[in-house]
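As you look at this complex, bear in mind that one protein chain is not there, while each of the others sits in place.
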Amino acid sequence: MDNTEILRFEGVKKHFPITKGVIFSRQAGQVHAVDGIDLALAHGQTLALVGESGCGKTTTARLALRLETPTDGRVMVDGEDVHQLQGAALKRYRTRVQAVFQDPWSSLNPRMRVRDIVAETLRVNFSLSRSEIEQRVAKVLLDVGLKPEQALNYPHEFSGGQRQRVAIASALISNPKMLILDEPVSALDVSIRSQIMNLLQDLQQQYGMTYLLVAHDLGTTRYMADWLAVMYLGRIVEYATVDSLFKEPRNPYTKALFSAALPDHPDKRREEIILTGEVPSPIDPPSGCSFHPRCPLKAGSICEQVEPKLKLAPGTKNHLVACHLY
Amino acid sequence: MAKIIGETILQVENLQTELHTNIGVQRPVDGVSLSLRQGETLGIVGESGCGKSMTALSILGVVPKPAAQVVGGRVMFNGQDLRTFSEQQMRRIRGGSISMVLQDPQTSLNPVYTIGGQVTEAIALHRDVPRRSLMSHAIDALRQVRVAAPEQRVKDYPHQMSGGMKQRVSGAIAISCDPHVLIADEPTTALDVTIQSQYLRLLREIQEKTGLSIIFITHDFGIIANMCDTVAVMYAGRVVESGPVRAIFDEPRHPYTRALLNSVPTMDRHVKRLYSIPGQPPALWDRPAGCWYRNRCPFAEPRCETQYPPAIAAKNTAGSNHVANCWKLEDSTWITPKS
Amino acid sequence: LAQNNDRVVAVVTPPGAETNRSWAATSLWQSLGQSLEGLLEHDPITGEYNGDGLATSWEHNDDFTVWTFHLRKGVQFHFGYGEFTADDVVHSYNLSVSDASVIPGVDQLRGAEVEALDTYTVRFSYAKPRTNLLYLHGGHSIMLIYSKKQFDEEGLEGYDRRFAGTGHYQFVSREPGRVLYERVDDHYSGMVPDFKELEVRFVTEPATKLAMLLAGEAHIADLSRELMPDALSAGMKTVQSTLPSIQTDLVFNGLYCESHDDRCRKDLPWYDVRIREAINRAINREEMLTVLFPSGGYDLHARYTMVKGNEGYDPTLEARFPAEYGYDLEKVKQLLQDANYPDGFKDPTIPIIITPMSAMPEVPLQQEMVYQYLIQAGFKAKIVELDYARVRAMGRERELYMINPGRNSPPRPTEVAFRAFYTNPGGGLQGWEDDWTASHIETLISTVDPVLRDQQARELQNYLFEQYVDIPLFDGYTQVAINPKVVSGWAFPGVTSAGYGHWHLIQAAN
Amino acid sequence: MQRYLVYRVVQSLVTLLAISVIIFGLSRLSGNPVDALLPDNATPQEAAVVMHEWGLDRPLHVQYLAFIRNALRGNLGDSLKWPGETALGMVWQRLPATLQLGGFAIIISTLIAIPIGVLAAVNKGRLFDSFGKMVALLGQAVPPFWLGIVLIWTFSVHWNVFPTSGRGGFEHMVLPAIAMGWYQVAALMRLTRSSTLEVLDNEYIKLARLKGVPEWRVIWVHALRNAAIAPLTYFGVIIGYIFTGSVVIETVFAWPGTGLLAIEAIRARDYPVVQAVVLTFAVVFIIANLIVDILYAFVDPRIRYNDNEQSTP
Partner (left out) sequence: MNNPPPEDTPAESLGVPAPPHLLRRIWLNLRSYPLLSVFVLLVLLVIPALTADWLAPHDPTQGVIMDRRLPPVFFGGTWEYPLGTDRLGRDILSRIMYGARVSLSISLVGIFVGGLLGVTLGLLAGYFRGWIDTIIMRLVEISLALPAILLALVLAAASGPSFQTIIIVVAFVLWALYARQVRGEVLSIRERDYVARARVAGASHFRIMVRHILPNVANTIIVLATLQVGSVIILEAALSFLGLGIPRPTPAWGMMVADGRQLIVSAWWISFFPGLAITLTVFSLNLLGDWLRDRLDPKLEIV
């Protein structure tokens, strides 16, 4: 596994305008979905994004997929700015970065056969012969644990877990270097989840892929990821290796999040950090540290005024945290 | 946590519900038995589609019409069989003695009526309260579930509230008529973890205060561990194992229970490899002969293929109410091995 | 009078516009003729102008340029607008020839110097002869008499609100789709109508008219001829005009063939007189008319201008008609062979116009029958449906190269008809033009000697007859259905633009 | 809300302007009024005089600009066919009749369609569902003019219970309103049925039942108001159909409304009246849709035309 960087976010922001009106549309506000994030991820690693609903995880993933254009900043894949790509370079990127989405029911086109769904990337980017395509589809279906005969079926003939396998197959077919996984298992049944998680891990081993994983279940991230980035209101508030983070979360928000997670045995009780108040709106995020209105460990008025930067937590090598306490 | 657990209040025996579909007649609930005592929390756990919700709805007799229909079994509530009740009598039970909270806070409140209207409706139906003081009762109920400034909130419409808030309003509706039993059907699935933990805490507090019995439906063992006293594990329309919560976690007897426990990753330690149950749960119309789990079970024996196993008591520390439907239990020392 | 004689309701085809300004829309007789009168009155039976109207007598000079009318004394306008005088005639003339005027033949009416010689005498002086001026005061195109006093006091808006006329009925109210009149008890004629009130309703849909009649909501209905048998079998009766009120000719449009005109289409099949004859002979008129007029009320006719009593009436043409125009498929075949039809023609298809929007419910049926006859006789034909106004626009632009149902109009004086239909400036309806006809009409117009005129007109008619310049079909009488329980009879000559008139003569039953 | 209204009005003006160009152009394409309004044998000279009098001898763009200039002052010109009347006056005179009939037709069809739709959804797949569907669909399967004539023959001539035609009291409205409204019943019913089905699937309906709410109340209180939202949007469209229908129905029933006026005006090439009718219709359509939008906000509190507020996701 080489340790060079594959993905890098540099000060990336994504603000969605809230427009009003049809003819003379004017902007009535902005959703600060992603509000300045910096990230780097090395080849072969798995980075998990966690955080509450609406904190911008999916938007971050979509930015890396070129499905959204950033309002500010750059997203680099293999040293190239993803949003500047054109022509052959764009094609190359399209085959190198693939995605698996959350909902296996809406991520497969119900009107296409599995063969066509899986082969889409090949068809669009390469001109391969029919038999070549069929061969590759068959191989990749085997890889994800489906039978090549199933290539002619339609998505509705599959169960949720099988559909997610089809989705993974179609992501794998172009031999991507990186997969963006947006909650790949949260819509699946409990007993199917582990099948898919294990499959994803096996494939990563086999092909040395990099994963950007969006998840809200901490257990899943712990199982899957090497790195963890905790997001709150469009910003990364803590970024570290999984081991380090689970051993000692630093940011008060991370602590609260971890403490709210449910135990895996009736005898375990966590020291619960009780958060008061609601999640603030991303349209009008609080000044300074956006967590300050709910923060039980507020350091003082600095939290209300100055936005904390991600910096190395004291006494660690690569545990970054954005909090005035450190 | 000090809980007083009393007499059995609700006893479901061999409940069966039929569903008429294009494919034919199916039984999403096929002989479910449960028992709930006063002040107790019973968790029903199982995968999607195994009949958890349908069981709850069958208890209250509101299965989706006209497709579904309760066809067998008894629902004994305070010594009376609810299945013999008239519609009129059932209406008094529903929302009155037994109330229910549904999964999705986004859609379980009627978007075109105010919060206050929806809470007062329940009170007006079940409690003998003068019209004029309905609203103040509603406000009380909202206060009980910790809705801030309930006096103002009653005028709000559901869309003006956050998901957690709406779920609390659903809770307020459910407890507003002082029910004896609350059925909570995955009430926190749609909530964020931080909101979820607030809500669960709230439920526990209310239970402590009122001695409410709760049936908690979920597919999340974390919630079971956190909330429940006893657990029933459902698979494909039947309960396959039930017993006190610790026994289920520590000494699961049914291979399915163990497999489920092992296939869920935990944040507390790093696991090298998760157990994964092979295959899929059987479709309702395609259940195999014999034990319905046998196709996925690593311990299946020849007789599993022919006979559905009866409920066999597990002889262990938890006592006699730990039972599982697995032939392996005939060996009284059987505990499913960790895989 | 009995209770049910209080009001009679007539349902008729809507007029050109529901307005009180007679000069500004066409065919208003349906809605104004009940209370406004022209200078001249017709005899209800013979249709002749008589002295019973506002003018008691009239005379003209030798060359028909100066006309003098002697007015009736003591005629009172409705609503107390005073006595009718020569000033009212001058005033009404000015209204009628204003720029906004669309009175048929207004061109002929214009150009007069009108003077009130005294209170009861009025004189029209023209630079050129106006041989048919009486037609403009009493025929279907007509100048109606309004009160000058009312105009001076209230202006046109006064007319729009409630106009004063001199007829047997006075205006009460108008709302969209209906006009209400009430009887004038002291009319100068001394005649008192049977019905106290007259309501006229305007309905387009023929079936609805019939339903109204049968449901008792209307007592008189100008039903389409096809529906008459239905009305009769339901116990209704018909009354019929004493004179033909409509003449139908089909026109061979496109023969704009005066020598200076480059729009003459010599390649049209019907440029060939043999084809024109063949088409005329392909049509089985008797059969056609029994279909179109199941309740009777029509005459065959030979030539458009050939009305008994008109200038130039030639009785021999009527006698020649069956032999020269009659249905004869053998002859048709012969003629077509002689003319080398269809191969001798670049485009042998004969387009037949249907104008579905016209107020004539019979026209589509009539044209479809013609189409069928042509097909049966071996012609190539097709039906072209065109809006009436569109047909006229094409006619005006002289781009109409089809067979046109065009002339469904009341009989006119011979000269008026010649001008309208066979001369270049006549408007949009002409089909036949050639140098011979043009020069002869020119001569006729400038001739004032009655004997000479008669001869010239006869010569023209014979020429047109022999040239088969159009396809004469029939003279129709106006028929209306009446409910005999309410209305027992109604005498009218059929000379107005609506066909009916003389509303005061509607007789109550019992 | 106020800003929303202003905004909608501005938007509507743009629509109206576009419509005015279209109808101005189209009506002129249709031909020259002198061909319709002058007598058969009018001479070219007579035609020229009248054309000048009507201002039709000017270039088209001059005519259009003059039209717009006058229109902005609320003057759509004088009718050519109806002397002495302004175009707008003609329309105003006839509009109440059409609105009355159309409104009544809408009420009748709503009263039939909504209950059928709701009950059909509640009894999906049962006899009532099919039966209701049949009744509703029958209206869409019969040409309205034909239905009108049959109604006249049966109810006016044969049984003599309703008048055949014309405008008058309530009894005059019944037959034309049925002939006009029945066609809409199927569409409305279909919409109501499908939206009720969707609503009945919702958790809040289940919750209402779980609260012990009686079934009739579940359906007519909890479900209906939600289910009414989809048909409500359709009312804007119905207004359009009503106007189209009025052309035919008013002819059959001699109902003196704008539909009849429109036909007569078009046949006469009475440009000012054609323009006035079409623009008035467009205005009615726009206003009706605006009202529907506002009603919408009343029925569905989630929709607020409040510019600054954003509903919580």
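Order of writing sets the chain letters: A, B, C and D. Residues in each chain are counted from 1.
The rule is short, and it goes like this: contacts are C-beta pairs under 8 Å (C-beta built on N, C-alpha and C of every residue); 3 or more make two chains touch, one makes a residue touch a chain.
Computed from a predicted model, the values in this text were never measured in an experiment.
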#### Entry: Residue, one of D:A18, D:L111 or D:I291, that touches the chain absent here
D:A18
### Query
Which residue among D:L37, D:V50, D:V91 or D:V122 touches the omitted chain?
D:V122
### Query
Which one, A:V97, A:L218 or A:C289, makes contact with the chain that was left out?
A:V97
### Residue among A:E120, A:D202 or A:D226 that touches the chain left out of view
A:E120
### Query
Just one of C:L156, C:L365, C:V448 or C:A491 touches the chain that is missing; which is it?
C:L365
### Touch list for chain D against the chain that is not drawn
14-15, 18-19, 22-23, 26-27, 29-31, 122-123, 126-128, 130, 133-134, 137-138, 140-146, 149-150, 153, 183, 186-188, 190-191, 194-195, 197-198, 215, 230, 234, 236-237, 240, 243-244, 247-248, 251, 262-263, 266-267, 269, 274, 277-278, 281-282, 285-286
### Message
Could you pull out which residues of chain A are in touch with the chain that's been left out?
### Response
22-23, 25, 62, 65-67, 90-91, 94-95, 97-99, 101-103, 106-112, 117, 120-121, 124-125, 167, 170-171, 174
### Message
Suppose we count only contacts with the excluded chain; which residues of chain C make the list?
### Response
206-207, 210, 224, 226-227, 229-230, 233, 284, 287-288, 291, 354, 356-357, 361, 364-365, 367-369, 371-372, 375-376, 383-387, 389-390
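Definition applied: only the chains that are shown with their structure count from here on.
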#### Entry: CA centroid of chain A to CA centroid of chain C, Å
86
### Task
Check each residue of chain B and list the ones that touch at least two other chains.
162
#### Entry: Residues within chain D bordering two or more other chains
312
### Message
Residue numbers of chain A touching chain B in their complex, please.
### Response
52-53, 159, 161, 189-195, 197-198, 216-223, 242-243, 246, 256-268, 272, 274-275, 278-279
### Query
In their complex, what parts of chain B are in touch with chain D?
57, 60, 62, 66, 90-96, 99-100, 102-104, 107-113, 121-122, 125-126, 157, 159-162, 170, 173
### Summary
As the complex stands, chain B meets chain A at residues 47-49, 162, 164-165, 192-194, 196-198, 201, 219-226, 228, 245-246, 249, 259-260, 263-268, 270-271, 273-278, 280-281
